[in-house]
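What follows is a single structure, and I will ask about it in a moment.
Of the protein chains in this complex, one is absent; all others appear in place.
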Amino acid sequence: MTARSLVDRAGTALGLIVVAGVFGALIGPQFFSPGNLELMARQTAIVSMAAIGMTMAIVSGGIDLSVGSIIALATVVIALLLRMEVHPVLAALGAVAAGAACGLVNGVLITQLRVVPFIVTLGTMLIIRGVAKGLAEERRIEAPVTWLNDLLRVPRGGALLPSGIWLVIGLALLVAGLLRYTRFGRHVFAIGSNERMARLCGVAITRTKIVVYVLTAMFAGLAGVLQFSKLSVGDPTVAVGLELDVIAAVIIGGGSLLGGRGTVAGTLIGAAIMTVIQIGCSQHGLANWVQQIVTGIIIVAAVALDRMRTSGGE
Amino acid sequence: MTARSLVDRAGTALGLIVVAGVFGALIGPQFFSPGNLELMARQTAIVSMAAIGMTMAIVSGGIDLSVGSIIALATVVIALLLRMEVHPVLAALGAVAAGAACGLVNGVLITQLRVVPFIVTLGTMLIIRGVAKGLAEERRIEAPVTWLNDLLRVPRGGALLPSGIWLVIGLALLVAGLLRYTRFGRHVFAIGSNERMARLCGVAITRTKIVVYVLTAMFAGLAGVLQFSKLSVGDPTVAVGLELDVIAAVIIGGGSLLGGRGTVAGTLIGAAIMTVIQIGCSQHGLANWVQQIVTGIIIVAAVALDRMRTSGGE
Amino acid sequence: SPRSGSSSASTISIAVIPKGTSHVFWQSIRAGAERAGKEVGAQIIWRGPIREDDRDSQVSEVEGFVSRGVSGIVLAPLDETALVGPVSDAKRRNIPVVIFDSGLKSDDYVSFVATDNVKGGALGGDRLAEALGHKGKVILLRYAEGHDSTAKREQGFLDAIRKHAGIEVVSSNQYVGADVEGAYKRAEAILSGYKKPDGGLSIDGIFTPNESSTFATLRVLQDNGWAGKVKFVGFDSSENMVKGLKDGVLDGLVVQDPVKMGYLGVKTIVAHIKGQPVEKRIDTGVHVVTPQNMKEPEMDKLLHPDLAK
Partner (left out) sequence: MRGIRKSFGATVALDGVDLAVSPGEICGLIGQNGAGKSTLMGVLAGALRPDAGEMRIDGARYAPASPIEGRRAGVAMIYQELSLAPHLSVTENVLLGAEPTRHGLLDRARMRDQAGRALAELGHTDIPLDAPVGSLSVATQQLVEIARALAVGCRVLVLDEPTSSLGRADVEGLFALLQRLKAQGHAIVYISHFIEEVTEVADRFIVLRDGRNAGGGPTAGATHDAIVALMVGASVGNLFPRSARARGDAVLDVASLEPGSASFTLHRGEILGIAGLIGSGRTRLLRTVFGLEPVRSGRVRVAAFEGPATPHQRWRQGVGMLSEDRKEEGLALALDIADNLTLTRLSAFGRGGLLSPSRQRAAAAGWIRRMDIKCAGPSQRAGELSGGNQQKIAIARLLQHDVDVLVLDEPTRGIDVGSKAQIYTLIDALVADAPGRAPKAILMVSSYLPELLGVCDRIAVMRRGRLGEPRPVAAYSEHELMRAATGGGAGA
């Protein structure tokens, strides 16, 4: 990485260290016990998974408000498939495919109707949530417990972390590589940074954007798999409002809603900061509401600092 | 009005007529009975009140995601004040004042930190929700029943509509006038239309924007008064996600997230369209999920049509 | 799905409004209501809020049906206060209301059809004490604020458990909330606070007062490897909870008879509309199912209600 982007990332990581340090001091060394660290990793897994995808949408200068609904749809799809005695792997793939379909709709509407992503995905957020409820007949669908439900479980054997976390880590590396080491990734940055320039430079804007929204939605589908794993129910009412957490993770991690900025590493740190605040507040016995206030302040402060840091370059 | 803006408004009103006509045909003439029309007016009151304020934020090129939280805070403030045996009028004013304070914070952060309104109000959305929960000690607060609870009730005497509706109508006229017939209003449009130009023409950008966010939040506070009237408890968890309904009302009504466009009349029609869909679906016995899908489609379609209609003029 | 709209004046239309729609419990209520509707020839309209803490949308639903003018409303209020206004509006418009499942701080209803929730809570408390051998530390995970039914169960549980001297209630003021996802998170956070260095829990028993809190807590126990290591008594039932009972993760489920509740709710309001006298309070019964008695036909019927409409 460049010196500059190291500093950027160091800024966010520093934020994580400060927040973790404060809670460590308040709660004691057991805050950093392996068990607790693992708890944090597990609680952050769902938001992180969706946020990896959202990083792409935000880097491209867009946004996807429909991820919460896609997560709900994914849990419903898995549960329905499992009840039909489909193999768990196929059920999970079905959920990801459902996500991809939603993303395709988002991408096509955004590029063809030329409506801003905020509105398109606000609309599909409702539509997809409705479809999820319709599929589930407005119920929670209980499904047979399979190994899918162990994705976020403490592993029995020697594995250090639950397999779901390994999945997040693996895919994070993959997307980080995709953004950094492929043409597609650089085109996403170019579009987000300056769409008109990207067009002038021959970047296939429509195709790239559609792929971005499909990928974002596929990651939401994977987040849905993790969500399902936690409760083993297909719940069409789950993850309402989660999109804002996901967006906040990306932005705390250095992403910009104006596009062209954002890293997977930063996003994961952003998600981790929010989880540390949440678990720290909860284990320190702080109320839910204090936690919300602290999170809100950190979001505004992180972006304001970022704004100051970069305003020199503009 | 100019011919152009008449056509604009006619477009949205036509949408309302079509939607109402479809449900009227499905449900029968009782859909338009005075009682049912009044029910629609009552159910649309809360969103409309908040959307009147949001119209100003959106016309100025901004957004306010914190309105849902402000509504919750307002219900809590009223309940607490009523429990302290404060006069109901003062309790309602207290809620509006709490809203104004939130708006001041939003406005100052947006203009002074130069962080985009989306992020600032995403942060304050969490903060204000947290404050509401903290004030309420994370519970819902029961309050003595006063005439405030009759604001949205069917009136016993001769009055045609509940007083809360008259309040919405009166304030809508006031804001429509404010936007149309005062310097402040024209400056809000000018900022949303072309902020650089507005600065060159001597518009006081900072002051105008702060006033816009204070007013938006005051309307959210008033929406909170109506919400309290409906629930008769102070509920810090109420109106989660309502901001998206409110924004959708403004945008269906012809507002543009890029600023410079939007009318109070259009916003009210937008809110009415959503209510008609909701009540129509409900009274036709359609499921909740169908209603969500229909609403989502209408949001995307309305904005896409608008985009086509205006793209000629750009 | 139910048709409505062109209902002629002669048919009776009954709106049945649950607290939510997603729990199995409500599905059973619906089955009972539909069955009763078929018997008496009344049209049943089933609509409710999706989230069990969405007071606002339940108020809207009631208002909508009052305005539309149904013959009667059968309502499970998800707030004992917030629904008072709409119910009295209904009364003023001569639309009778039967309250079921959970109480209302008002007298404007025809009848209250519900489980004796205090008794249900007490049954749960006694069952937990029995499973613990009458000693140990227990925790009560409360449901959500403002629900009359669960508050009564929680009270019943505490009253019963306090009668056992060897049992200490270490926490009884934590609410896990109305949705499963949130309940899971909060239950996990609360229970993690009682984690011993060896990873086990320093408490011996848990009680939860409804389906969603029981389900979420069950999943937390399973996910954290605590399943079977603490005694756990819950309320209501669903497939996975029945399986938990079979596997010995759950030591008891206090089950109501939701099918009967829905059935009696509709029957009662139709009787009232037809001018027959009805009781102001109708008890639908409550039982404890344990791993030992779950095979008995009577219990099996409660655990696996016939949902065919």
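Letters A, B and C name the chains as they come in the text, with residue numbers starting at 1 for each one.
Definition applied: contacts are C-beta pairs under 8 Å (C-beta built on N, C-alpha and C of every residue); 3 or more make two chains touch, one makes a residue touch a chain.
Remember, it's a predicted structure, so these values are computed and weren't measured experimentally.
Novice: What are the shown chains that the left-out chain touches?
Specialist: Result for the missing chain's touching partners among shown chains: A, B.
Novice: If the hidden chain were put back, which of A:Val203, A:Ala220 or A:Ile247 would touch it?
Specialist: Final answer for the missing-chain contact: A:Val203.
Novice: One chain isn't shown here. Among B:Lys133, B:Arg261 or B:His284, which residue touches it?
Specialist: B:Arg261
Novice: Provide the residue numbers of subunit B that touch the chain removed from this figure.
Specialist: 2, 4-5, 177, 181-183, 186-187, 189-190, 192-194, 196-204, 260-261, 313-314
Novice: In terms of residues, what is the contact footprint of the unshown chain on subunit A?
Specialist: The list for subunit A reads 2-4, 180-187, 189-190, 192-194, 196-204, 256, 260-261, 313-314.
In the analysis below, only the chains that are shown with their structure count from here on.
Novice: What chain is the most remote from subunit B, judged by the mean position of CA atoms in each chain?
Specialist: Result for the farthest chain: C.
Novice: Could you put a whole-Å number on the gap between the CA centroids of subunit A and subunit B?
Specialist: Subunit A and subunit B have C-alpha centres separated by 30 Å.
Novice: Find every residue in subunit A that makes contact with two or more other chains and list them.
Specialist: Each of 133, 138, 236, 240 in subunit A touches at least two other chains.
Novice: Going by the contact rule already set, what residues in subunit C reach two or more other chains?
Specialist: 21, 50
Novice: Report the residues of subunit C in contact with subunit A in the complex, numbered from low to high.
Specialist: Residues 21-24, 27, 50-51, 179-181, 184-185, 188-189, 192-193, 195, 199, 215-216, 219, 222-225, 238-240, 243 of subunit C touch subunit A in their complex.
Novice: Please give the residue numbers of subunit A that touch subunit B in the complex, ascending.
Specialist: Going by the criterion above, the answer is residues 65, 109, 113-116, 118-120, 122-134, 138, 236, 240-241, 244, 247-248, 251, 257-258, 287-297, 299-300, 303-304, 307, 311.
Novice: So in the complex, the part of subunit A that touches subunit C is made up of which residues?
Specialist: Listed in rising order, the residues are 35-36, 39, 43, 133, 136, 138-140, 142, 145, 149, 152-154, 227, 230-233, 235-240, 279, 282-283.
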